[in-house]
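Here the complex is missing a single protein chain, while all its other protein chains stay put.
And now, chain A:
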């Protein structure tokens, strides 16, 4: 469906079901240079199991209008505006990579967030200088670098879980569809967000951290400071590791991630 958020037409994927605000709401926030479609399977899974799913294209991404917002804090504010536009009082947030920082920042500032899921997340999330440079001036090179680091070696060969889809090609095409400057703005936002651990210490809602066992972008061992910060703040924190998956775990372990999300979110809605 399309909603007007802060005056801008915004594309929101609802997992193939009509949005029903009487159900527990879940907002699924994509990562840098992506759009809602990275959540295709997990969004459908949650939408078919009792959740009202809102998987937006962030401003300037995919089919949403406007310019890409230039900071994690601004994106976190935008998520609250999205909840207002959808008429949702409380929602769980699920974010991947850059989207996880947005979800974290939003959860730290808003009492409306009922549960938090951080997928492929570390805080802080520094971005390598060569990637930042490439995103500004050599997009194809940036896409190649992201693909190289997003998938486990077997995914670079193929044998995808999704019959007939060549995942590295799919991701390259998805990134190529985004408007000029979007990826650079997203990666700069990740790199500049240094408040992640402080934000984590302010999160009060139940939180799930999902790691890809073989994630090279946000390796499991690097999540420890984030887990510790969340625990310090008093949030009930769980860690779930997806066997064999890399950073692109929505595509590499679509069923296992969907199950993990549903189990956790189900436990938080009673």
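The working rule: a residue touches a chain if its C-beta (ideal position, glycine included) is under 8 Å from a C-beta of that chain, and two chains touch if they have at least 3 such contacts; residues count from 1.
We adopt the following convention: contacts and distances are computed from a predicted model.
Within the choices "NADH-quinone oxidoreductase subunit L", "Peptide ABC transporter permease", "Formate dehydrogenase delta subunit" or "O-acetylhomoserine aminocarboxypropyltransferase", the name that UniProt assigns to the complex's undisplayed chain is "O-acetylhomoserine aminocarboxypropyltransferase". Per the touch definition above, the residue from A:8, A:37, A:191 or A:241 contacting the chain not shown is A:37. Remark: the omitted chain is touched by one listed residue; of A:31, A:99, A:196 or A:254 this is A:254.
Considering the full assembly, A:143 is the residue among A:112, A:143 or A:214 that touches the omitted chain. Annotation for chain A: contacts to the undisplayed chain at residues 11, 13, 16, 35, 37, 40-41, 44-45, 48, 62-63, 140-141, 143-144, 147-148, 154, 156-166, 168-177, 254-255, 258.
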